[in-house]
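For this depiction, one protein chain was excluded, whereas all remaining protein chains were kept in their positions.
Order as written gives the chain letters A, B and C; numbering starts at 1 within each chain.
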Amino acid sequence: MNVLLLICLLLAAGLVAWASERIRPNLPNWVALTTFVLATLWVVFAWLSGPHEGGLYAEQFYSWIPRFGINVILKVDGLSLMLIGLTMLLGAVAVVSSWTETTTRRGFFQFNILWVMAGVVGVFSAFDLFLFFFFWEVMLIPMYFLIAIWGHEDRSYASMKFFLFTQISGLLMLVAIVALVWIHYSTHGVLSFDYHTLLGAELDDSVARLLMLGFFVAFITKLPSVPLHTWLPDAHTQAPTAGSVILAGILLKTGAYGIVRFVVTLFPEASRDFWIYGMALGVASILYGGFMAYSQSDFKRLVAYSSIAHMGFVLVGVYSFNDLGMQGAIVTMIAHGFSTAALFMMAGALQERLHTREMSKMGGLWVKAPRMGAVTMFFVIASVGMPGLGNFIGEFLVLLGAFQKNVFLTICAAIGIVVAAVYGLSLMQRSFQGTPNPDVPEMRDFAFREMSAMIVLMVALVWLGVYPQHVLSMTDAILPMLGVAP
Amino acid sequence: MGYWLFWIAGGIAILSAFAAITRMNASHALIYLVITLLSIAVIFFLLGAPFAAALEIVIYAGAIVVLFLFVVMMLNLGRRAVERERQWLLPGIWVIPAIMAGALFIVLGIALSGSEHEAVIEGTMVGPKEVGRSLLGPYILGVELAAVLLLAALVGAFHLGRRYIEERREK
Amino acid sequence: MEGPLGIPLEHVLYLAITLFLIGVVGILIRRNVIFILLSLELMMNASALAFVAAGAYWQEADGQVMFMFILALAAAEVAVALGLVVQLARRFRTLDIDAASEMTG
Partner (left out) sequence: MEMLWLVPALPLAGFLVLFVTEGKLPKIAVACIGAGCVGFSAVVAAVVGWEYLTSGTDAYSQVMWTWMAVGEFKVEATLYFDYLALVMVGVITGVGFLIHLYATGYMWEEEGYSRFFAYMNLFVFAMLLLVLGDSLLLLFLGWEGVGLCSYLLIGFFHKDPANGYAARKAFVITRVGDTALILGLLLLFREVGTLGIQESLETARSIWPDGSLMNTAIALLLLGGAVGKSAQVPLQTWLPDAMAGPTPVSALIHAATMVTAGVYLIARMQGIYLLSEHAMLCVAFVGLATLFIASFTALVQSDIKRVLAFSTMSQIGYMFLALGVGAWSAAIFHLMTHAFFKALLFLASGSVILSLHHEQDMHKMGGLWRKLPIPFWSMVVGSIALAALPFTSGFVSKDAILLTAADAPELGMVFWGGAIAAAFMTSLYTTRMMVLTFFGETKMEPHDPSKANMWLPLLVLAALSLGGGWFGFTVLDSLFHDHGVHFGLHLDNPIAIATMCIPLLGLVAGYLIFYANVFDRKGIAESGVGKAVGRFWFVGWGFDKIYDSLVVNPFRWLARVNKGDFVDLLFRFTALVARILNNLFSISQNGRLRWYALTMFGGLLLAIVFVAII
């Protein structure tokens, strides 16, 4: 599997999709969908054919700017492959979900989606810090366009907020990257942005802590964790459905991935000393996110806050520094990708039908659209953490891992499960159950197109919940690399 | 001798420059500007830069200011413009610029008088030949850039003027 | 020209400063665009004078080269600026520079 080829494919497909709008307005959708389905199959094929020596599924090296030690180093290990697979699958789902929603400038719309995805794939596979930062920015700007052009009523505020938060935190990371490279250069005399070279950088404790914080802040902004989360509810709420799906399903994962791949490994000592803060932030996210989710009356906003709570589990898991927590964090990332993406699709479908996201204007929708009700119920239950579905596996493993580290914080995190039940069921009650709202017009139920996307996600969640071993064994091998004892 | 010539020309330049910025009638002001330019040309000549002096007269006084005059004539300002100038140029408007200019003069004067050794210009002639050598030698890049600048100005001026002409034609 | 001229460099620079400041004051007190451009020409000449004086002091051609560049600059500036003046006069029916103050922050 050649990752660069995959990225180029996505970039090229973006251009083709943009151009194809002139032939027929619906053609960009087909181009994007085909690309994502093919890419998904490609990833699945790579997965089935197994890793090469050294546990890598792909490895590419191209010289880029040799003078500064910047190269195109792309590697795909189990974690990366899984996240890339998730990305491609959710890409297809996002395209399906916005099939009829977007009516203006579809070509440019799909172009942006494809380019975001290209950036994300790059982020998940770049093993050169400069390249990583490059892709980090590549995925940011099309996303900004997606929100700013096709968003809802408050889009300019939301997109600007999104942009500023991620950009400023990204700059912090850039500073940290450059400083790290410089320090490595001044001690070893080798100017290199290569991840594996930089792993050997010898840093003072205080310096390492500062640099680690630079990365950490960038990633928890993206994750996001309390208190840097406030861009997310606005961005999610205002983004078009596909944008929300991508944001929640994938872009948040880049933050988590960054922590796992870079913060923990590049600064092992500093991160280990930092565990209590990381974990506490995670717990704060869980509780505060859940609490805020309950207080929302906007369907999408509620789901957005619930994402914060779920990503808190990731943070807790990573900072438990053991195999259970780490694996739990990874499974949570994947499962959250599926469940929340589906809920955002549901919010989008409701908005398309009812032209509102306000739950006080819904109520009793089950009567009108039983399929949508059942599907929503499924995903609400999944995100509440029902055993047998993916989210539970992740959250339980996280709790199990965290419990070894700190009992008190684990208890607080476990309370988050109760809060999840409170907001999840309140979402269900306010939108689909209760007295049917007489003001709600007749709405059509899910048809084949939407249902098939949902079924894919449902099957994925059940699979993850009943047999998570596929995912667990893929990341098992790389746990030592992530600084976690197996 | 040269020194006195210099100050005579310089005094004329200052006086006429002052007159140029205070006149109400634009044409008169431009004529005063020409006088300033000519006195500066004299100074150039005294300083041993005959080529610069010639260009000052030919291009500055001869071409640029004439261009000004053309525009002034084209706009056909007349007596009412003079009246309006009189209304605009109130005595109060002088205060702040004058204070600041005075301050700057004092500061620069202090800075200049601070130097120890006497720097005296000998007045040795540096002729067109040296200037040409220098221009097309080390400064060739500057010349190219100046050419680009002039081209840009040409295009810009053409663009601005063309719109004017077209709009007139429509009327 | 032969022989020692005997003009102190400072004096030439005083002259240049004086002319420059007159130009500045001109810009600040006039509202008519033509006068502002005229003041601008004065300032440019003042700086050109400083260049040429410095070049003469060192007995090098560089001062005059700079003068040439200033000349080119002035020519370009005048060409565009006068085009703008014509447009301004047409559009606002006045030469008052304050009339064209729409480009606010």
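Simple rule for what comes next: a residue touches a chain if its C-beta (ideal position, glycine included) is under 8 Å from a C-beta of that chain, and two chains touch if they have at least 3 such contacts.
Just so it is clear, the structure is predicted and the values come from calculations on it, not from any experiment.
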Options A:S20, A:T166 or A:T410, residue touching the unrepresented chain: A:T410
Absent-chain contact - pick from B:L90, B:I110 or B:L141: B:I110
Of A:I23, A:L199 or A:V418, the one touching the omitted chain in the full complex: A:V418
Touch with the omitted chain, as defined above, among A:P28, A:G214 or A:P468: A:P468
Options A:T104, A:S206 or A:T435, residue touching the unrepresented chain: A:T435
Interface residues of chain B (partner: the chain not displayed): 96-97, 100, 103-104, 107-108, 110-111
Contact footprint on chain A, counting only the chain that is left out: 161, 226-227, 229-230, 233, 288, 291-292, 294-297, 322-324, 327, 364, 366-367, 370-371, 374, 377, 381, 386-388, 392-393, 396-397, 399-400, 403-404, 410-411, 414-415, 417-418, 421-422, 425-426, 429, 432-436, 466-469, 472, 476, 486
Touch list for chain C against the chain that is not drawn: 24, 27-28, 31, 36, 97-98, 100-105
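Note that only the chains that are shown with their structure count from here on.
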Distance between the centres, which are taken as Cα means, of chain C and chain B, whole angstrom: 5
Euclidean distance of C-alpha centroids - chain A vs chain B, Å: 65
Chain A: positions in contact with at least two other chains: none
Contacts with two or more other chains, residues of chain B listed in rising order: none
Chain B - residues contacting chain C, complex: 2-3, 6-7, 10, 13-14, 17-18, 20-21, 26, 29-30, 33, 36-37, 40, 43-44, 46-49, 51-52, 55-56, 59-60, 63-65, 67-68, 71-72, 74-75, 77, 81, 85, 88-89, 93-94, 96-98, 100-101, 104-105, 108-109, 112-113, 115, 118-126, 130-131, 133-135, 139, 142, 146, 149-150, 152-154, 156-157, 159-161, 163-164, 167
Chain C residues within the chain B interface of the complex: 1, 3-15, 17-19, 21-26, 28-32, 34-35, 37-39, 41-42, 45, 48-49, 52-53, 55-57, 59-65, 67-69, 71-80, 82-87, 89-90, 95-96
